[in-house]
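A protein chain is absent from this complex, but the other protein chains hold their places.
And then chain A:
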Amino acid sequence: MADVAIETIEDVVCGFCGLGCDDLRVEVEGRELRAAGTVCAEAARLIRRLDVADRPASVAGAAVDLDTAAEAARHILLGARATLIGGLGTDMAGAGALTDLAIRFGGVLDHHASDGLFRNYASAQRTGWLATTLAEVRNRCDLLLVIGEDPAGQWGRLFERLFPEAPLFAEGRRRVVFIGGAPGETAQRQLGHADISHLATDDPVAVLEALSVLSDGRMPPGEAFGGVPAAELAALAEAMGAAHYVVATWNAAALDDGDLVAERATALVDRLNVTTRAGVFPLGGRDNIIGVNQLLLWRLGYPLRTAVRGQASTHDGALYATEAALADADVLLWVSAFRPEPPPSFAGKIIALAHPETVFENEPDVLIPVGTPGVDHAGTVFRMDSIVSLPLGALRVATLPSVAEAVRCIAEG
């Protein structure tokens, strides 16, 4: 294979973290793939593929063909008392096929990254919120609040995408205030043309509450909030009132009290919109969780953490969360096509539609390795803002089935 030419594919769309970068460059050499040019560490790692033989489908660890594995999976689903369809790292076609499967065989649907989503929903469903999307932040935001730890570790190009050097509308030096952890090197580099400040605190909820009160023109009782002096918060509140477009962003998955952060940030943004403009920009979106959630909303009328049984669906954000649902389940259908995310420990039967490099604690009862959307086959994923979705292309000829194909094999027998 030494004489295989290297082909470079430009403008590759990345579907892994939910930020939706679509300007990647990938070098293809036979079946080998490697990212080149501007790319974050996570995308580089997940795109990197070697020219190795695919792991075969297996039943109880013994290699079988796809049809045999699908038949064994079907047999397990038919005999299941309670199935959790978990992981759900899949594109829109896979999500649709899995929803059909849940309708046919019954099952609870949850995504492996849904903790952050439901912390945000605690607020979004109770009071609603005023939100914004990437292109608006890029061009309008003149004061960005980053709440919690620096998110650049998880979204490597976040600040590059949010704060380009030449926005359409935001004037003068744009401000970024980190409330919580300090900005790391990546954030500082990408925000080199903005004014960065840091309010160190381990209680961002208290800081946000105080900012809301101050934005309302009142003085909260106390000299410091979450360890931040009142005077600094008063100055920030004044700056927010004078700003044209304030954006609050946080990663609820990484915050123990993410539900409270979401609620207080929502309240603050509500208050700011009385006199100026502001929006929340919650972070998330890993492995197309937003797309899967969107599809469930239009197909079932409920978000993730929904059970489909006997031709009817019920939703319960606590009862049907993966950990709780597994306690009642006897079968886990685990789906992770974007990354080698192993299934959680589980004593019942496991059917895995998994990335071929997944390392399992115990060999699944049925394993069907699947291709990765945007690497092995085309597909659609949603960005974290739930509005924009993107077409993923194939970077090489697929040798593994997609999740949708594997699920159809299982369902149709």
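Keep this in mind: a contact is a pair of C-beta atoms (placed from the backbone, for glycine too) under 8 Å apart; a residue touches a chain by one contact, two chains touch by 3 or more; residues count from 1.
Rule of thumb we're sticking to: contacts and distances are computed from a predicted model.
Hidden chain, UniProt protein name from the list "Amino acid/amide ABC transporter membrane protein 1, HAAT family", "NADH-quinone oxidoreductase subunit L", "Peptidoglycan-associated lipoprotein" or "Formylmethanofuran dehydrogenase subunit A": "Formylmethanofuran dehydrogenase subunit A".
Across A:83, A:114 or A:294, the residue that sits in touch with the chain not pictured is A:294. Among A:186, A:288 or A:313, only A:313 touches the chain that is left out of the view. In the complete assembly, the contact with the undisplayed chain comes from A:126, out of A:45, A:81, A:126 or A:193. Among the residues A:60, A:78, A:135 or A:347, only A:135 touches the chain that is left out of the figure. With the whole complex as reference, residues 11, 13, 20, 22-23, 92, 96, 99, 103, 121, 124-136, 138-140, 161, 164, 166, 168-169, 244-245, 273, 276-277, 279, 294-295, 297-303, 308, 310-313, 315, 380, 382, 386-391 of chain A touch the missing chain.
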